[in-house]
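Apart from one protein chain that is not included, each protein chain of the complex appears where it belongs.
Chain nomenclature is as follows: A and B, assigned in order of appearance, with residue numbering initiated at 1 for each chain independently.
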Amino acid sequence: MSRYTPPEQSKAGQVFDIAVVVVAIFVALWLPLKLGLAGAAKSIDALDAKTWEALGQNPTMASIWEKLGYTPETAHDIIQNRFHYFIDWPTLIIMAAVLIGYFIFLFRASDREYRDVINEKFDDK
Amino acid sequence: MWTVLSYASWGISIVLALWMLYDWFKIDTTFSEEVLTSSREGELEAVSEKHRI
Partner (left out) sequence: MTIALEPAVHGDKVSLLRVLGPAHVWALGVGIVLVGEFTGWNFAADKGGALAALIVCWVVGLLYTSVAMIDSEVTSTVAAAGGQYAQAKHIVGPLMAFNVALFLVFAYTMLEVSDAILLGDTIVAKAGVEGLNHNAFIAATIVTLAWLNYRGVLMTLNVNFVITAVAYVSIVILFFSVSPWTQGAVLKLNELVTPGNALPYGWIGVIAAFQFGIWYYLGIEGTTQAAEEVRSPARSLPYGTMAGMITLLIAAAMTWYVCASMMPWEYLGTTYYPLWDAAKLTGSPLLENLLFIATLLAALASANGCINDAARAWFSLGRDRYLPSWFAAVHPKYRTPYRSILFLLPIALAFAFIADLNQAITFSILSGVLQYTFMSINIMMFRKKWPLGSIRRGYTHPFHPLPAIVLFCLCVVTFFAIFLGFGSQLIAMVAFYFLISLWFHFYRYKFVRRGAQFTMPWPKPQGY
């Protein structure tokens, strides 16, 4: 098998490639933040009676909250801020499909490239 | 005190960042690109790690 000689990349090309990568990184990391996609579904289940008992805190817990500088009123929003887990099947299926598809693509394309590498490396000798 | 500390932090950041930029510039102009990028993967193994089965 003949040896593959890669083209030399020009300076401008190198700079451009770096720019592509940087932009991609920022878009990938920043866009979800901007679109507000990040963060789980948490919401406050408000209670009317704001006492330690109503918030489900026993005397030991209550004394610790007080030591930390909280009253039942200020602790209410922390304690009652709960997750509401539910399985959103369409999203789960999309996620699974995206992940599996991604990994399959990775391994297949890698394998194709890998065979070239092995051929060139071991046929030279 | 904390406010002073915060200004000091900015100061340190700027000084060190400038020093690194200066050193970067100095190195890049002193040495050729061939020398700087002459590191190769696996080259050290050939010397330091005898490969036997």
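As a convention for this text, a residue touches a chain if its C-beta (ideal position, glycine included) is under 8 Å from a C-beta of that chain, and two chains touch if they have at least 3 such contacts.
Because the structure is a prediction, the values reported are computed rather than measured.
S.K.: So which of the visible chains would the left-out chain be touching?
M.R.: A, B
S.K.: What chain A residues would touch the chain not displayed?
M.R.: 3-7, 9, 14-15, 17-18, 20-22, 24-33, 37-40, 56-58, 60-61, 64-65, 67-68, 75, 78-79, 81, 83, 85, 87-88, 91-92, 94-95, 98-99, 101-103, 105-107, 109-122, 124
S.K.: Determine and list the chain B residues touching the chain excluded from the picture.
M.R.: That gives, for chain B, the contact residues 2-3, 5-7, 9-10, 12-13, 16-17, 19-21, 23-24, 27, 31, 33-46, 48-49, 51-53.
Here, only the chains that are shown with their structure count from here on.
S.K.: Determine the centre-to-centre distance between chain A and chain B, using the mean Cα coordinates as centres, and give it in whole Å.
M.R.: Taking the average C-alpha coordinate of chain A and of chain B, the gap between them is 30 Å.
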